[in-house]
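Have a look at this one before I ask anything.
Of the protein chains in this complex, all but one are displayed in their positions.
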Amino acid sequence: MKTIIAMLVTLTIIGVVSGGGLAMISGWAAPLIAANKKAATERAIFLVQPEAKQYEAVAEVPYELYRVLDEGGQPTGYSFPWEGNGFQGNIRMMIGLTPDLATITAIEVLEQVETPGLGTMILEDPFRGQFNGLKTEPQVDWVKGAPPTKENEVQTITGATISSKAIVDIVNDGLARLRTDLAQGGDK
Amino acid sequence: MSKKQVSLFNDYTKGVWDQNPVFKQVLGMCPALAVTVSAMNGIAMALATTFVLVFSSFIISLIRKLIPSQVRIASYIVVIATFVTIVDLVMRAQFPELSKELGPYIPLIVVNCLILGRQEAFSSKNNPFRSVLDALGMGTGFLIALASLGAIRELFGSRSILGVQLLPDAFEPWLIMILPAGAFLTLGLMMGGLNAMILRRKRREEADILSKHIPKTYVAASEGQEV
Partner (left out) sequence: MSSVTVTEAPTGQELLLSTSPHLHSRWTTKQLMWFVVLALVPCVISSVVYFGFYQLVIITTAVVFAAGTEALIQYLTKKPVTISDGSAVITGLLLGLIVPPYFSPAFTALGAVFAIAVGKMVFGGLGYNIFNPALVGRAFLQAAFPVAITTWTIPQFAVDAVSKATPLAAFKFDNVVTPLTPLVVGNVGGSLGETSAIAVLIGGIFLLVTGVANWRIPAAMIVGMLLFGGVLWLLDPAAPDPVFHIFAGSFLFAAMFMASDYVSSPVTGTGMWIYGLGISLVTVLIRVYGGLPEGVMYSILFMNAFVPLINRYTQPKLFGEGKA
């Protein structure tokens, strides 16, 4: 009986002290972590919308969507994060679009676990740059082994076809969702 | 140095080399293999682990006589988990980039056998001062191992060490080195190399002892027979 009480008391004290200490540290760290996260999102929003000066969140859709504005407060497009399956795991990216959703301004991959040096070429400009000014009607298409001939085509990376296609698929998926939601009059 | 000083000194140095956690005890393999794609990652991981190890050892050694032995493992884990959470929070607040790189491996320090092992094997039996020395030694050994693993993998896998490009552009990076397979290969070859070195030194020492005790003529006669 005595040992049981000793066990209970020891563990309780250790737990309370640990919990209390962590609560204090968390109180200090939580705002900083939130600020880091916000800064990262903001940076990504403007990375895919280089012309934009400010942004506002669009509340009408059940996911993150940001309308970007110029200095005068006029809407110049959308930025929104979207994710999907890559070759080995989730790919999360930020997509920038013009207000009519017909052209991509740029894309930026935020999180990925593709094969280093191969699948990760989706992060680099020969591939990523193809999305700057890419047309999205009727959807984004990919071609393999040859330079694209149409305005809505990108060329896949040799040896990383699956990762390249994954990016195109995520863009198309996000676009489709955005088109339906915005057409329903939530935001125009 | 007095005898006591020697033993205190040994508390620290044994973890650096003789009982190196990675190369000798083969502990903490998960972070050693998973995060060492670059020297920086290896160093950051080792420092985070050392922080947790030193503070856990200190606290546990302080309260070692108060903990009933039935719940000692549970107590150790709570203490360790507390410090791991502190490291995780601080890194996410102050070093978001590094925290993203190391990802889930920071929270996983909780289950690093090295840390729990030191509590059970050392801190629970020794005073706080010696426990901290032991923890620092183990941490240094862990740092040496992870930094060298990370440096080798970064050099061949990304041409650089600590982000400084050392190999020319003409050198095609060996992607395998920054893949999991490269971690196993590098660690295996390093361990093999170290063991071969130690074995050779031991043989030489044995030969030295032999040559002192056995008459010279006998040694001369036996030379050249065996390698």
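A and B are the chain letters, set down in written order, and residue numbers restart from 1 in every chain.
Everything that follows uses one rule, which is that contacts are C-beta pairs under 8 Å (C-beta built on N, C-alpha and C of every residue); 3 or more make two chains touch, one makes a residue touch a chain.
Nothing here was measured: the structure is a model prediction, and the numbers come from that model.
Engineer: Please identify which residue in A:Pro50, A:Gly89, A:Gly133 or A:Gly159 touches the non-displayed chain.
Structural biologist: Considering the complete complex, A:Gly159 is the one touching the chain left out.
Engineer: Suppose we count only contacts with the excluded chain; which residues of chain B make the list?
Structural biologist: 172, 174-177, 179, 181-182, 185, 189, 192, 227
Engineer: Residues of chain A in contact with the chain that isn't shown?
Structural biologist: With respect to the unshown chain, the touching residues of chain A are 87, 115, 117-118, 144-145, 158-159, 161-162.
FYI, only the chains that are shown with their structure count from here on.
Engineer: I'd like the Å distance between the centres of chain A and chain B, where a centre is the mean of that chain's Cα atoms.
Structural biologist: Using C-alpha averages as centres, the distance is 37 Å.
Engineer: Name, in rising order, each residue of chain A that touches chain B in their complex.
Structural biologist: Of all residues in chain A, those touching chain B are 3, 6-7, 10-11, 14-15, 18, 21-22, 25-26, 28-29, 32-33, 36, 40, 115-118.
Engineer: Which part of chain B faces chain A closely enough to touch in the complex?
Structural biologist: 37, 63, 66-68, 70-71, 74-75, 78-79, 81-82, 85-86, 89-90, 92-94, 96, 157, 173, 175, 178-179
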